[in-house]
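Of the protein chains in this complex, one is absent; all others appear in place.
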Amino acid sequence: MALVPLLFLAVFFVWPVLTMIGRGLIVDGALDLSGFGEVFASARIRRVIWLTVAQAVVATGVSTALGLPLAFVAYRLRFPGRAVLRALAVMPFVMPTVVVGIAFRTLLAPGGALGGLGLDGTWTAIIAALVFFNISVVVRTVGVAWEGLDPRAGEVAASLGASPWQVLRTVTLPALAPAIVSAASVVFLFCATAFGVVLTMGGLRYGTIETEIYLQTVQFLDLRAAAVLSILQMVVVVSMLWVVSRTRGQDTGQRRGHRSGAAARPGAGHAAALVVTAAVVAFICAPILSLVTRSLRNQGGWTLEHYRNLSGSGEHNALLVTVWEAAANSLRIALVATILATALGLLVAITVGRPDRTARARRLRSAFDAAFMLPLGVSAVTVGFGFLITLNRPPLDLRTSPWLVPIAQATVALPLVVRTLVPVLRSIDDRLRQSAAVLGAGRARTFLTVDVPVLWRPLLAAAGFAMAVSLGEFGATSFLARDDNPTLPVVIYRLIGRPGTENAGMAMAGGVVLATMTVVLMGLVERLRVRGVGGF
Amino acid sequence: MRGLEVRDLQVRFGSTAAVEHVDLRVPEHVVTVILGPSGCGKSTLLRAIAGLEPIAGGSVRFDDVDQSGTPVHRRGFGLMFQDAQLFEHMDVAENVAYGLRRHGWPADRRTPRVAELLELVGLAGFGPRRPGTLSGGERQRVALARALAPEPRLLLLDEPLSALDLALRVRLAGELREILTATGTTTVFVTHDHEEAFTVADHVAVMRGGAIVQHGTPREVWAAPRDVDTARFLGYASVLGGTTARVLTDAFPALGRSDAVALRRDSLRADGGPLGATVARVAPGLAEQRLAVTLSDGAEVPAVAPNTPPLDVGDAVGLSLVPGTAALIGGASA
Partner (left out) sequence: MVKYRRWCGVALAVVAAIGVAGCGGGDSARTDGDTTTVTVMTHDSWSAPDALIAGFEASTGYKLRFQSSGDAGEVTNKVVLTKDAPVADVVYGIDNTFATRAVDAGVLSAYVPGDLPASAAGFALEGDGADRLTPIDYGDVCVNIDDAWFADHGIAPPRSLDDLTKPAYRGLFVTPGAPTSSPGMAFLVATVGAFGESGWQDYWRALMRNGTKITSGWSDAYGVDFTAGEGNGTRPIVLSYASSPPFTIPKGGSRPTTSALLNTCFRQVEYAGVLEGSDNVAGAHAFIDFLVSREFQASLPENMYVFPVDDAVALPRLWERFAKVAPSPITVAPSTIAARRDEWLKAWADITSG
């Protein structure tokens, strides 16, 4: 059963990437590794490597540090508007980078609301944007784990004389460590392979391995350098995943409590967390507000004109379709991608979600887990161009297939689905399945009667999340040769790249529409979500 | 007074009162058990004492000092839950030493103290083990050692044995009693198990619907349950009222007089005693036959009989009352 998703990964990820790398490293039928020496000899490349690692580490650190208090407030405290806070915290993750980039720059540019900070085009601005996108990963993953954590361990610690701060440091954070590590590793992958954000916020001054791969492939057509850099990127990513899988392997599993519902009312003791939360919320809202403002303004006045224009195809027919048609395309493609990702994710989860009876099974499981995380950590350029040169002949001639985009998006959403479902399946007592089997249920019947009732809600939640991700997905989509059915992010990108106030205004309005679709979807997911389950 | 004094304590969850006007005194070195069915508010009361629930009224005082302004970690009250809540990322010794560290015990004093406590709870040598490798009973012992380590002024135990199986529960209840007595620890012990309560307690408070309905020594409480519900909760198998109560008090004058009599399963023995009855049902038992018998007024009550001779439905038997096993509701005991 596990073979299907494995084959999917092999065909739609490993094969294209390896072929692309092979193009660079195999010259006249012989392996040519001289590129490594040349690439590493360049001072600029060494700087790029250093910047990539530094940027990913710093952005991951800041995202984690700011995400933890937010996770606490959103998932451990009880107050009106908590659902809104949760949806808001997840929204940036699925926002299209182009729109956010422009919104950020509008704020930070010398004439912008925050222009006085002098951050425009600086490294700090890049980090800020990366944090903006990734803080939601931390909030969601850690928040969900925190919500499921039995508060009584902390209460015991307090009774033993630990101050709230000591409880946090010595009991709560260690118990959350697997979730924190998991979140941080996903954030690291996203930051290490960030592309659009880095270019928009800082240009090439702060180039990363990813932007360098883009340059070498798209501008210089230096496939050898690109291949070397792709391998380098994979080495960074794989070693990261290896470290993480070891940490997760040591997951001691603080038991989930029966009394985990005890969310507290905000009090004076939560002041620090509340202050950080308020600051982070302001930080998340600022670019979004700037986006909304721009979508509502034209020639110095307030107007809904840009929204009315969404039913057209832009000034001078800038688009081939109306924005609403593109939104419909997005939904349709996202639906296909979601079904693909959810079905495959379910197969993976069923395979790895069963209890490990042997050490070998456990190792296999972590290998599986890591393998399905890889697509998050490999250059979209390499994958996109790899698609182009591999999936172009029979029997897999997908060049112009409408499946190509959903497949690419499914590859990105798959790891998130797997990470949502596995903990649920693992939480099912295997004895239930055994009882069902004893009562004469076959494998399928057992699955239907034992697993499905527990699984359907998280499955829907995972599907909703996958859908939100694929709605906002731009990187992989943009590098594919796509058909005439542009998605909303693609259309927004196109509008931004066109002259004319009307087009720019429509781009902003489109961005607001996309953000709204996402928030609504995440709100539904939030309602469906089973308590204590559903992080990455 | 020395020890814990709870006065007129109220805890509310929204508009519902979880604990209503509770008064409770736990003198120094005394083990007080709060016994009540689930949902009666006993855990909430315990948490309020610990400082984990905000109180809506009344006070928690210890050694004549009001604790309301004191946060949990400064109260010096130990706490232990049904599931041990061990810190999974630490080994057993680190778990036990946790409170010692927080109270600033130097390392050279911590080690012998940890060893001493592990010895006390019967887990000598378990220090380097990971919590994940322990059985349920062992986990509870570690939790107890951890709670006792910093010598708490008051130990709060929330159903500490409920997650264990019956045999282990009985054995550990006995051990717990010995340990608490040996260390002289002032204790509030919350449980829904009346046998556990009887084993462990110096003093019992019966709680129901957020209020304490009766308190006293175990003997006092068991001899005279305050009302029918209390009697049932204390393990009495049947409570008889009206004419049936009269039939019983007439047959056994030593019981005294009351409108309601509570009987245990084995309070009445069919051994040729003064009270005549007819066997309605028989079930064989390991040590004795378990009967349901019909009294002269037609009421059916439980009884036991020696295994020989075997009885049949319809046999006439004479019942006697085992002293100290029946109680008069709201009255004096026999």
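The chains carry the letters A and B, assigned in the order they are written, with residues numbered from 1 in each.
What we mean here is this: contacts are C-beta pairs under 8 Å (C-beta built on N, C-alpha and C of every residue); 3 or more make two chains touch, one makes a residue touch a chain.
These numbers were taken from a predicted model, which means no experiment stands behind them.
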Chains shown that the absent chain touches, full complex: A
Touch with the omitted chain, as defined above, among A:V84, A:A343 or A:L364: A:L364
Chain not shown: contacting residue from A:I209, A:V280 or A:L388: A:L388
Residue in contact with the excluded chain [from A:L18, A:V84 or A:L173]: A:L18
Residue ranges of chain A at the interface with the undisplayed chain: 6-7, 9-11, 14-15, 18-19, 23, 44, 101-102, 105-106, 109-112, 115, 121, 199-200, 203-205, 207, 215, 217-222, 242, 245, 294, 299, 316-320, 360, 363-364, 366-368, 370-371, 374, 385, 388-390, 392-397, 399-400, 478-484, 490, 493-494, 496-501, 504-505
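As a convention for this text, only the chains that are shown with their structure count from here on.
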Distance from the mean Cα position of chain B to that of chain A, given in whole angstrom: 52
Contact footprint of chain B on chain A as seen in their complex: 150, 152-153, 155-164, 166-167, 170-171, 174-175, 177, 252-255, 257
Footprint of chain A on chain B - complex, ascending: 47, 50, 52, 71-81, 83, 85-89, 98-99, 102-103, 130-132, 143, 146-147, 149-150, 152, 156
